[in-house]
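Apart from one protein chain that is not included, each protein chain of the complex appears where it belongs.
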Amino acid sequence: MSKRNLFALIFFVIMAVFLFISSLMMHPFGNPEKTNMDDEIIENAQIETGTNNGVTSVVFDYRGFDTLGEATILFTAVAGVIMIFRRMNK
Amino acid sequence: MNGMSRIVKTIASITFPLVMIYGLYIIAHGHLTPGGGFQGGAVVASGCAMILIAYGSVWTLGKIKEKNLSILESVGAICFITLAILGLGFGTVFFKNFLIGSEIIFGIIPSFGSTISNINTAGVIPLMNFAVGLKVIAGLFGIVLIMAYASTRRDKY
Partner (left out) sequence: MILDAIHILLPILIIASSLFAVLLKDLIAAAIAVAAMSLLLSLEFFILQAPDVAIAEAGVGACLTTAILVIAIKSTKRMEDEK
């Protein structure tokens, strides 16, 4: 076994043990530990933003800057792809 | 990429309006049902990619140019940022929901709890959904279209 394979094996074992321990320490499904932000948004989102859909009120109103960053990433990706392939098409 | 057989073209033509209706429904009802601009835009772009695979990229590029798709994507981005800046102008902060409570459009506030869905709610959020949906449709379909067209022209290189 070469040195590179040995290093990969050690790293794999460490990663597997870490993932196994962290999966044992997870909360049960549907019972988060801290619910301050959830209760705040569930109580106030329907009155403040007027949406019946809480997820959309978070995405477009409370966390609007996140959506702005996502739109910027998509714009940059499209601009890069079109810049590369437009030169190939000529 | 050339077009496929007649069977594939017929089935794609039959299925295309259903996919369009589903995706546009997700975009338009983004503030009432699960989904929103990005999800509905991805569904509509998937339907357009199905037409592209069935009919070939040369035929599709005769119908719509990638320059127009690029312009549409920029229009979506500009609408999104303009709505955010209008919140700064009419309200107090960036991304302020300034249409809520007004009588112009989308101004009704539903009462607390599980209520009957009214599409005339949620202020500026449906307009942002439309802007982001336009942006995602044009962006994703533009990427797929120009990559498919470049793969047909590779024999020159």
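Each chain carries a letter (A and B) given by its place in the written order, and its residues are counted from 1.
One rule holds in what follows: contacts are C-beta pairs under 8 Å (C-beta built on N, C-alpha and C of every residue); 3 or more make two chains touch, one makes a residue touch a chain.
If you're wondering where the values come from, they're calculated on a predicted model, not measured in any experiment.
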Checklist outcome for this item: Across B:A49, B:I64, B:L86 or B:I108, the one contacting the chain not displayed is B:A49
Checklist entry - So which of B:Q39, B:S74 or B:N118 would be touching the chain we can't see? => result B:Q39
Item to check | Interface with the undisplayed chain - residues on chain B | outcome: 1, 26, 34-36, 38-40, 42-43, 45-46, 49-50, 52-53, 140, 143-144, 147-148, 150-151, 154
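In this text, only the chains that are shown with their structure count from here on.
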Next on the checklist: As a quick test, compute the distance in whole Å between the mean CA positions of chain A and chain B.
Outcome noted: 22
Checklist entry - Where on chain B is chain A touching in the complex? => result 30-34, 36, 38, 66, 70, 73-74, 77, 80-81, 84, 94-95, 97, 100-101, 106, 108-110, 112-113, 115, 117, 121-123, 125, 128-129, 132, 135-136, 139, 142-143, 146-147, 149-150, 153, 157
Next on the checklist: So in the complex, the part of chain A that touches chain B is made up of which residues?
Outcome noted: 46-53, 55-57, 59-61, 64-65, 67-68, 70-71, 74-75, 77-78, 81-82, 85-86, 88-89
